[in-house]
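Reviewing the structure listed below.
Note that this complex is displayed minus one protein chain, with the remaining chains in position.
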Amino acid sequence: MATTTGVPSPPAAGPGEGGSLPRKRPLGAEMLFRGTTTAAGTMVLVIIVAIAVFLIWQAVPALTDNDANFLTEENWYANDNPPRFGIAATAFGTVLTAVIALLLAVPVALGIALCLSHYAPKRVATPLGFIIDLLAAVPSVVFGLWGRDYFFEPVQGLSRFLHENLGWLPIFGSEGPYGKSVLLGSIVLAIMILPIVTSLSREVFMQTPAQNEEAALALGATKWEMIRTAVLPFGRPGIIASVMLGLGRALGETIALALTLGGVYKVSFDLIGPGGTSIAANIATRFGEANEVGRSALIASGLVLFAITLVVNMIARAIVYRRREFVGGSA
Amino acid sequence: MTAQVDTERPVVIASGDQLKAKRLPTWAPVAVAAAAIVLAAGLVMGTGWGGPVLTGVVAAVLFIVGLGVAGGVVEGRRAGSNRVATTLIYSAFLLALAPLLSVAFVLVTKGFERLDGNFLGTSMKNISAFDANGGAYHAIIGTLEQAGIATLITVPLGIAGAIYIVEYGRGFLANAIRFFVDVMTGIPSIVAGLFILSFWVFVVTPIFNDGRPGYSGFAAALALSVLMLPTVVRSTEEMLRLVPGALREGAYALGIPKWKTIMKIVLPTAGPGIVTGCMLAVARAAGETAPVLLVAGGNPAINFSPFSDNQSSLSLYVFEQAGVASQYAPARAWAAALTLVVIVLTLTVLAKLLARRNKLAR
């Protein structure tokens, strides 16, 4: 694995080499150390490429056997002979739950972040920020279990209410029964990504230069106007980045969704009826039963998930990097 | 922006008593709240529309609107919207607190039902759906071993990678590595699991294993390493950048070679911060379920060897017990969840406390 030969020939004297003197260098040790660290750094690239290569390699057998169109088929009968499966429903479900979770979580998360950075007194805000960071570390299986066994009931009530009052909207059109649904999965997901988005955007908000804030206040702005004109524009790239990271996390979430989605393979915007599935949850629930082709098919869907999250994260990072150029902060 | 502010407040230049802007009295929010609750109760209960939950929601909406209008009338439009924004921001906080408190409450009350010596000291071997006992000892062993091995793999690799980025890396390769470290942070855990499955379990282990795929705790540790590596690199990198350049230059001036400077001066200085980053990474990895499910497979019995046969882990145990149709399973699931959360949060809290004592970070 570690036989990476992509080590660039060391430049004569990089700017970082400071005052090290060229004479009588213990060449061996220095070269060895440098080579080791370079190899370690390159491992990251190797792993990313290896993920793609191995997933493609293991996915090909199922994709060639597949009797249906992988991109448009909704159902997942990968263990049949001939296998028929596609990612239409699972990929759609992945994106749908993630987007709804974001829509629910982001406004609340930004509110909490502002509350912690600009509203709450410091003595309260610091421990609360600490707790939010802790919540980001709670394993997803805990949220999943809670969502399935306890949160399920209030969401049932909410579904009933939404249907009775907003039933003319197709997304709330299902007449029930209300069990595991896209709504339940999305809300649980929203609760899970809330701490992540909060703690990232809080950090960004706290970095707002004091001059900008004070200037706004000195011009007679109310606190909210100060936040609107100084804090939010300054933090916008950071907010976008934290939202994208939250999206990345939501897209890849497995266990909580495996426990809270209804597992119905259909492209449908119905949020409250039994339904919903996602690529990751589909892999987790079907893996044990899968035969050889079935496994390979699941790996193929994992490849799609990898591609989606890779794109989302690359966009997020590109935004953060552009910002770093003129602010020099860390994100 | 300033021009707009000016046109909106033409009165400011007026006489002395007008310099003091009119404010709502301090009791006003309380009064608005009371009015909102009464109105909401009348509206919701009176029409038989819904229950107390809906009343609360309607009351909250009425409160926000009412306060905004009252503030707007008395204090001016801008002050009114300021009040609305403030209320919204605080209510976002309360809104988020409710489910999180519920999770914590359920976790603690349900978790303590079965969390005893028997639970921590026995496995699920020979436990059928009709047995009340059974424990998570095998799962705790699995979690500790998998997270431990993942740490042993990742920490040296991650620190070395960060050293390359900060101290040696120049040009395209270093930039690419930095970029992809960040991108790698977002790789879903299930993809990491599938990667180790298709690389280690299906391709590498059959070579040593008479052609049979070898599910093992070690494979799970590898998958966790993939997840931990970017976090470790990233946090180490940030800590290394905080080490003052003067320290390095001082060492170079004494003729100490670069590698020795890094090992003896830069790393120890950044030490506590690096440890913090590593602990946070371990904490996150220890809670992952999906990779363990895919490549370690789970095992009801105690298996101390991470290299042969299936292993379980706490998170996988929770997931498994969540699906078992035994009346005793939920208590076991919650007790294991509590154990897991205690382990993960202990690591996190220690890491954060360590970070606070760290003089390098602000």
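By letter and in written order, the chains are A and B; residue numbering begins at 1 in each of them.
The definition used in the following text is that contacts are C-beta pairs under 8 Å (C-beta built on N, C-alpha and C of every residue); 3 or more make two chains touch, one makes a residue touch a chain.
Definition applied: contacts and distances are computed from a predicted model.
A.B. asks: Since a chain is absent, check the UniProt entry for it and pick the matching name: "CBM11 domain-containing protein", "Chemotaxis protein CheW", "Acyl carrier protein" or "Phosphate-binding protein".
C.D. replies: Going by UniProt, the chain not displayed is called "Phosphate-binding protein".
A.B. asks: Looking at the whole complex, which of B:111, B:230 or B:272 touches the chain that is not displayed?
C.D. replies: Reading the full complex, the residue touching the unseen chain is B:272.
A.B. asks: Touching the absent chain: which residues on subunit B qualify?
C.D. replies: The missing chain touches subunit B at positions 120-123, 125-131, 133-135, 137-138, 140-141, 144, 148, 210, 212-213, 267-268, 271-272, 274-275, 297-302, 323-327, 354.
A.B. asks: For subunit A, enumerate the residues touching the unshown chain of the complex.
C.D. replies: 75-77, 79-81, 149, 152, 175-177, 179-180, 258, 262-264, 266, 274-275, 285-286, 288-292, 294
One rule holds in what follows: only the chains that are shown with their structure count from here on.
A.B. asks: Which of the residues in subunit B end up touching subunit A in this complex?
C.D. replies: Its residues touching subunit A are 1-2, 5, 9, 12, 50, 53-54, 78-79, 81-82, 85-86, 88-93, 95-96, 99-100, 102-103, 106-107, 156-158, 160-161, 163-165, 167-171, 173-174, 176-177, 179-192, 194-195, 197-199, 202-203, 226, 229-230, 233, 238, 248-249, 252-253, 255, 257-260, 262-263, 280, 283-284, 286-290, 293-294, 315, 318-319, 322, 330, 333-334, 337, 340-341, 344-345, 348-349, 352.
A.B. asks: Where on subunit A does subunit B make contact in their complex?
C.D. replies: My answer: residues 6, 8, 11, 14, 16-21, 25-26, 29-30, 32-34, 36-45, 47-48, 50-51, 54-55, 57-58, 107-112, 114-115, 119-120, 130, 133-135, 137-146, 148-151, 154, 157, 161, 191, 194, 198, 219-225, 227, 229, 245, 248-249, 251-255, 258-259, 280, 283-284, 287, 298-299, 302, 305-306, 309-310, 312-314, 316-317, 320-321, 330.
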